[in-house]
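Working notes, beginning with the structure itself.
Yeah, one chain of the complex is gone here, protein chain that is, but the others are all in their spots.
Letters A and B mark the chains as written, and numbering starts fresh at 1 in each.
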């Protein structure tokens, strides 16, 4: 049996048995699965951050990769598990918006997962990551056709995390999608939607600071200086050379930013 | 050669070369090993936490999986390395109680590992994870029969971490096995041993709080409210909806809890 990639993106952290249990379930059902940790360090319950993260990671993966995304504040309630096909790959997640930025990038089909035969029994009330999401992913990896999991739906949750709102003639209000390990603050302003930042004077307000400089590389700026940069994601990031912009500004995921173009 | 699962559970963290060195040793001896990280974030020297964690993770793994568990405050002293067979799976660990909750779940056989031919030489005084435990696991993965590692023993350390003591007519004193990533406090009261919590008025004292409510899902409670819940492990957990019970109570692994049934 050929290897089949199953990636994991969760807010479970790596200090509990949760991730190990998901891996065990997957390997018990599909011994040929190739499990790839993307991250387990999504901030607890931060659906936006997970939505951003999987949307950045999946395009690097090959066709047929299966991505399990479990950030699930509503576990145990009626929110649905879904199976999404997009870009020749598969996504298994709760229907809470965590895949919304994938939908924004590429056409997709969504199914509600209803076939309990692909669950691990008994299904616990609090650990669907193991009992539903990991188990369904492993059956998919083993060759169960997507249509067996449940019907196509179109009422799944679509959210536009990555579109700043125009709040004035030359003003847009956006947000921080992610504070990365280096303290760079990834905004939801994308270079494709806001090319004018490259050519015209601008001001980006973040925390109590106003940033007016766009740099090409981190090394272009003085140590500690705040600037905008087009990150590897295509989103503008608030950064500081060899320092943490998040720390300097006291900002994190979900903080508002405001762009003015002059 | 078919893939053979070797899982790792340690208190080594992921910021040092320790885990990488264990993986290198395993893959050098057994190139077909499929290494699976369970966790490396056991609190340093916390044998109880590791015992709980591996006992929750192994049941999800397939037959023949090999689990390496290295939480080893006595490294360099005379504590013995052991090889345990249980539930069709294998466990390699120091004989310090770290496998005790596995023994509590299923019949098992234990051997002391004495065959130095399966060690990496020279054996350092401080890094048996690499030189003894990883090396022995890799030889086992490669097909060396368990009996070759050493003799069966029956005097290995058995401890009952998971049994609260009855300290009064209607009173039991237990402990916290684990504070999970979300701050849920997993007690050593198991639903199978204490079903009365489900049907009768009770009080669970943890820190300075008395908890009297049992919830079915996290979402059943108000944000920040403390309650008991049957976790995915079958143990009662002290939890708070979208908040950290560990933080609210100032409690962690090893803290006492007291149950009174009315």
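Definition applied: a residue touches a chain if its C-beta (ideal position, glycine included) is under 8 Å from a C-beta of that chain, and two chains touch if they have at least 3 such contacts.
Fair warning: this is a prediction, and the values are worked out from it, not measured in the lab.
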*Which residue from A:9, A:28 or A:48 sits in contact with the chain not drawn here?*
A:9
*Specify the residue from the set A:58, A:90 or A:103 that touches the hidden chain.*
A:58
_Contacts of chain B with the absent chain, listed as residue ranges_ = 11-25, 27-28, 31-32, 35, 37, 44-45, 73-77, 124-127, 130-131
_Missing-partner contacts on chain A, residue numbers_ = 3, 5, 7, 9, 14, 34, 36-42, 52-54, 56-62, 65, 178, 180-182, 216-219, 229-233, 242
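Going forward, only the chains that are shown with their structure count from here on.
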*Please compute the C-alpha centroid of chain A, do the same for chain B, then give the distance between them in whole Å.*
31
